[in-house]
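One protein chain omitted, others in place.
All chains are identified by letter, namely A and B, in their written order; residue positions are counted from 1 within each chain.
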Amino acid sequence: MSTEPRLVQGNEACAEGAIYAGMRFYAGYPITPSTEIAEILARRLPQVGGKFLQMEDEIASMAAIIGGSLTGAKVMTATSGPGFSLKQENIGYACMAEIPCVIANVQRLGPSTGVATAPAQGDVMQARWGTHGDHPIIALTPSSVKEAFELTVRAFNLAEQFRVPVILLMDEVVGHMREKVTLPQPGDLPVVDRVKPTCSRENYYPYKADSDKTPPMACFGEGYRYHVTGLFHDESGFATEKPEIIDWQLKRLHEKINQHLDEIITYSSEETADADLVVIAYGGTARAVSRAVKLARQEGHKVGVFRPQTIWPFPEAAIGELAASGKKLLVAEMNYGQLLLEVQRVAAGRCEVHSCLQSNGELTLPDVILTKIREVYEHAPGN
Amino acid sequence: MPGTWEVRLSGSGGQGLILAGIILAEAAIIDGQNVVQTQSYGPAARGGASKAEVIISPEEIDYPKVERPDVFLGLNQESVLKYMTGCKENGLAIVDSGLVNHVPPSKARVYSLPITETARKQVGRELVANVVALGALSALSNMVSKESVTTALLRRVPKGTEDMNRKALELGFGLAEQALISAVVGEN
Partner (left out) sequence: MLPEIEQYFRLEKLPHMWCPGCGNGIILHSLVKAIDKLCLDQDRTTIVSGIGCAARASGYLDFDTLHTTHGRALAFATGVKFAKPELNVFVLTGDGDCTAIGGNHFIHAARRNINLTTIVFNNNIYGMTGGQYSPMTPNSCRATTSPYGNLERPFNLTDLAIAAGATFVARTTTYHAKQLTDLIIEGYKNKGFSLIEVITHCPTSFGRQNKMGTPADMLKWQRDHGISAMRYENLTPEERADKFIVGVLHKTEAPEYTTEYQKLLEKLG
């Protein structure tokens, strides 16, 4: 791959990032605005010995990548809102059976068919709670083309390390935007592979984990002859209805993520140190916020930006610190208040929490955010 | 060509505006600039009004969409009415003289150029109107060098069409020169 900077689309960066991370099995179904990911991989994967499969529907795509992952391949699918809804049952399966996989959701305006080509960020809560049952999830959200590449690589690393589905929560702005990027060379970014068992078949318990709570994963076809099910199961992988074993398993699924929050959660924090107002934004909206904050600084307002790259698990500690320091928070997102709920929960009344919400199919204008920033200042006590 | 350029290319789906935007952005990369290219389109790949936008800047680019175009291109009437608003004072607006009858009042310098007609009559392919337009707007604005836009164009177009595309681009450069000459004559 060239070391020269070139013009790269967000969806292309996702596809190339996946190949960089070692993804060699893609199954998907065409849906705007994610389709370029499939189109690029249909061309690229066979060139690197990988498998590309266009399945009959979204559900089948999710099922096929789980099957592929069980043979040892790094796998992914890509979709958008309507397809993300359809994939949920099998995303839950991947959580339960602990199957590493990456699901890119290039968010578009919903509900329902909505507007296929319009940006939105309405799937934040669906990414967290979309499946039935109760399990943790990892979701990453890039706000530039460069970051789309980097976070795709990271999504695979986390999926492989923790044996979980990881959701790459893009939006139409980032997916379709083209930017000047120099793509990383092999070795520039870490690439993580899943841990495989080293013990004999007789001693292999597919769901027995040591203190880090993630069990080693055997490949189908390598002689371990084990059972995988979406039913609650014991260490050996076989179904159980015993409450104490169910409790053990579900707690372990939570702990394997919760014990590693520091490793999983990343964010960028700009000019927050001296700020008395911090704008929290992600994805495409964060780009509008960057501009608005620059303009606000020019007007003399001390404003910073907090941009989660890991949106789930929610960067609770970092936001909690901001809240505890008494800074005002302003959440800007393209929905009617989803991450806002989490910020309010974590702030817990310790600071003012404002919002700038829009869901009309257009990227929020910097002016709209700037106006909101001014409002927060004008209404501040003592002003 | 210092400073930031906000460029909006508009027309109907199928006129090749996104490709023109990509080539313009890649020319700017060759010139060492930062770029962001975005687009907005309806569900139809053909017809209607669609736009491709490019921001070129020596600085890091935050907001990726064009707010107030420095350079506007309108290749059909509908897109001119929909997307020409907000052009900067002293900005540049280029419309297709054959396809755009009504130009709304604007503070920009407006050039009505026979873009599609030139493609059809002098290249023999209406399809390359986007390239003629690219030549005209880069030469009128100077936001990218002629060499870079030529290089970027030739890297993008299908094999076997290089000569046709180069000709279309140069005809676009020519339209710009004529327009500048007439503007000077007009001022005198």
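A few points about this structure:
Heads up, the rule we're going with is that a residue touches a chain if its C-beta (ideal position, glycine included) is under 8 Å from a C-beta of that chain, and two chains touch if they have at least 3 such contacts.
From a predicted model like this one, the values you see are computed outputs, not experimental measurements.
Here the chain not displayed is in touch, across the complete complex, with A.
Only one of A:Ala21, A:Ala73, A:Ile265 or A:Cys356 touches the absent chain when the whole complex is considered: A:Ala73. Mapped onto chain A, the interface with the missing chain covers residues 25, 27, 46-47, 49, 51, 53, 55-57, 59-61, 63-73, 75, 89-90, 93, 220-231, 238-239.
Quick note on the criterion: only the chains that are shown with their structure count from here on.
With centres defined as mean CA coordinates, chain B is found 37 Å away from chain A.
Listed in rising order, the residues of chain B touching chain A in the complex are 22, 25-26, 29, 33-43, 61-65, 67. Across the complex, chain B is touched by residues 5-7, 116-117, 173, 176-180, 284, 287-288, 290-291, 294, 363, 365-367 of chain A.
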